[in-house]
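My questions all concern the structure below.
Heads up, one of the protein chains got dropped from this complex, but the rest are sitting where they should.
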Amino acid sequence: MANNKTHTIEYLTLSKVLLVLLFLTFLTISVTSFHLGPFTVSIALLIAGLKSFLVLSNFMHLKYESLLLRILVAMVFVLFVVIVLITFIDYAYR
Amino acid sequence: MSEKAIHVEEHRDDEASKLGMWLFIFTELLLFGGLFLVYSIFRAQYPTAFHQSSLELSVTIGAINTVILLFSSMTIAMALTAIQKNDQKRALMFIGITLFCAAVFLVNKYFEWGHKIEHGLYPGSALMPLLDRGHLLYFSLYFFMTGLHALHIIIGMTLLIVCLFKVKSKNINDHDYVLLENGALYWHLVDLIWIFLFPLMYLIS
Partner (left out) sequence: MSNSTEKIEYVSYLDHQGKYKGLLSWIMATDHKRIGLLYMYSIMTFFFIGAFLGLLMKIEMIAPGETIMKPQTYNGLFTLHGILMIFMVVIPGLSAVFGNFFLPILIGAKDVAFPKLNRLSWWIFVTGSIMAVASQLLKDGPPDTGWTFYAPYSSTTGTNVIMATAAAFVLGFSSILTGLNFIVTIHQMRAPGMRFFNMPLFPWALYATAWIQLLATPIIGITLLMLIAERLFGIGFFDPALGGDPLLFQHLFWIYSHPAVYVMILPAMGVITEIIPTFCQRQIYGYKAVAISSLAIAGVGFLVWGHHMYTSGMSDQARWFFSLLTFIVAVPSAIKVFNWITTMYKGSIDVKPPFLYALAFIFLFIIGGTTGLLLGSVATNVQVHDTSFVVAHFHYIIFGGMGFAFFAAIHYWLPKMYGRMYNFKTANIALVINFIGFNLLYFPQFIIGIQGMPRRYFDYPPQFQPMQIISSVGGFILIFGLILMVYNLVQGARKGEPAPANPWRGSTLEWQIPSPPSLENFDEEPVIKENPYDYK
């Protein structure tokens, strides 16, 4: 019976995380307004990835959760990326 | 036949409950993943059309919605902090703010969609098949993905309303708050999806 208390994150910490997220949002918008050609998508996805990492580890408490859960979450993202990449083996070479 | 009641204990396992919620979140991630896969294929095949079509969307409204959702993600996390500190009033306030943000998001969506629909840009319209193929696919994806996302906002709101009532009745309290944790997790998921949806739909011009 595991009823451990989840770690309490302070209001101030949460606000700081939000500020970073808002900054990153602003960054995405400005960066994508430049014409960076094929890199636009990669940069946008990179920043989105960073934002989601912050949401996952802070707002969703993953930072304070078990290693198992963190591995499982990573596994799911990896699975998705792998499936996309494999599908592109078809589309890229048709 | 013996009528001896077998005492089935009130089995409470918060860790199991939370793991269950995370597993459910995995299924939602993969559900939307299928759509992101389709998006990535067609984006690769029709880069110019996707770029042009996204000009039709308002980056401003999209950005406002992004900010709203990020903010609401913070407020629901704050609600959890409040409950952990046995601050029922603050918890209620934060859940309320989260719900309010969700409603505003949906209102924005309503106007966004309304604008498109007015111009005949929606799946099944007479105008769509006349469009360039890449444009058609873009808007099909736009409506499908934001529509499914909006549905999840509504589901999330429902979960949070349930949490609101349970916090009020003290069913969720500083000794037993896994329900709020799980509701918050679901809300963060909705936010996560939008974090990717926003740049891929609005910022590719």
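Here the chain labels run A and B in written order, and each chain numbers its own residues starting at 1.
Just so we're on the same page, a contact is a pair of C-beta atoms (placed from the backbone, for glycine too) under 8 Å apart; a residue touches a chain by one contact, two chains touch by 3 or more.
Keep in mind that what you see is a predicted model, and the values were worked out from it rather than measured.
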Legend entry - For the chain not depicted, the shown chains it touches: A, B
Legend entry - Option touching the unshown chain, where B:19, B:63 or B:106 are the choices: B:19
Legend entry - Residue among B:83, B:102 or B:136 that touches the chain left out of view: B:136
Legend entry - subunit A, residues in touch with the chain not shown (by the definition above): 1-2, 68, 76, 79, 82-83, 86-87, 89-94
Inset, instruction - State which residues belonging to subunit B touch the missing partner chain. - result: 1-4, 6-9, 11, 13, 15-16, 19-20, 23-24, 26-28, 30-35, 37-38, 41-42, 46, 123-124, 128-129, 133-134, 136-137, 140, 144, 148
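Here, only the chains that are shown with their structure count from here on.
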Legend entry - Intercentroid distance (Cα basis), subunit B paired with subunit A, Å: 15
Inset, instruction - Going by the contact rule at the top, pick out the subunit A residues touching subunit B in the complex. - result: 1-6, 8-11, 14-15, 17-18, 21-22, 25, 28-29, 32, 40-41, 44-45, 47-48, 51-52, 55-56, 58-61, 69, 72-73, 76-77, 79-80, 83-84, 87-88, 91-92
Legend entry - subunit A contact footprint on subunit B (complex, rising order): 11-16, 19, 22, 26, 29-30, 33, 36-37, 40-41, 43-45, 59, 63, 66-67, 70-71, 73-74, 76-78, 80-81, 84-85, 181, 184-185, 188, 191-192, 195-196, 198-200, 203-205
